[in-house]
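Got a structure here, written out as structure tokens. Questions coming.
With one protein chain removed, the remaining protein chains of the complex are shown where they sit.
Our next item is subunit A:
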Amino acid sequence: MMRFLLLFSRQGKLRLQKWFTPMSEREKKKIIRDMTTMVLSRQPRSCNFLHWKDLKIIYKRYASLYFCLAIENQENELLALEVIHRYVELLDKYFGNVCELDIIFNFEKAYFILDEFLMGGEIQETSKQIVNRCIESSDMLQEDDSSEWYEVELFG
């Protein structure tokens, strides 16, 4: 199974964190620190896999963002790489040419999309069409009942 997924920038700023097993905040901070230093210090064109404790770390850089996925030892590294890629495709499809700012300002959406794709550390739905349809339909629900909010909005 997958243990966690982190998205961070080249400067080491964390943009998204998803933990598939319960962990204390202290442990999380330690892992985030370890991952950012470890991954950011890698030379370009190195392989995308690392061993870390009893886990395999799979990472890949897309533009300014690093995607870093931890999987258990017996899991398939190459497919984990494609899990990352598929998530990027889903984000791309939703935001239309996704960039780091989209994820910063719409972090909750990034989490929702991830939740449609992965669950409990396993892949839930690999079909891009189906995931997109789910997300679009929930956006429809959102638009339906959004009309009444505009006034309140002004007072932020």
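Everything below uses one rule, namely that a contact is a pair of C-beta atoms (placed from the backbone, for glycine too) under 8 Å apart; a residue touches a chain by one contact, two chains touch by 3 or more; residues count from 1.
Note that contacts and distances are computed from a predicted model.
> Tell me the UniProt name of the left-out chain, picking from "F-box/kelch-repeat protein", "Chaperonin containing TCP1 subunit 6B", "AP-2 complex subunit alpha" or "Mitochondrial ribosomal protein S14".
Of "F-box/kelch-repeat protein", "Chaperonin containing TCP1 subunit 6B", "AP-2 complex subunit alpha" or "Mitochondrial ribosomal protein S14", the absent chain's UniProt record names it "AP-2 complex subunit alpha".
> Tell me, which residues in subunit A touch the chain that this view leaves out?
Within subunit A, the residues touching the omitted chain are 1, 14, 17, 21-22, 29, 43, 45-51, 53-54, 73-74, 76-79, 81-82, 85-86, 94-96, 99, 101-102, 104-109, 111-112, 115, 119-130, 134, 137-139, 141-143, 145-146, 148-149, 152-153, 156.
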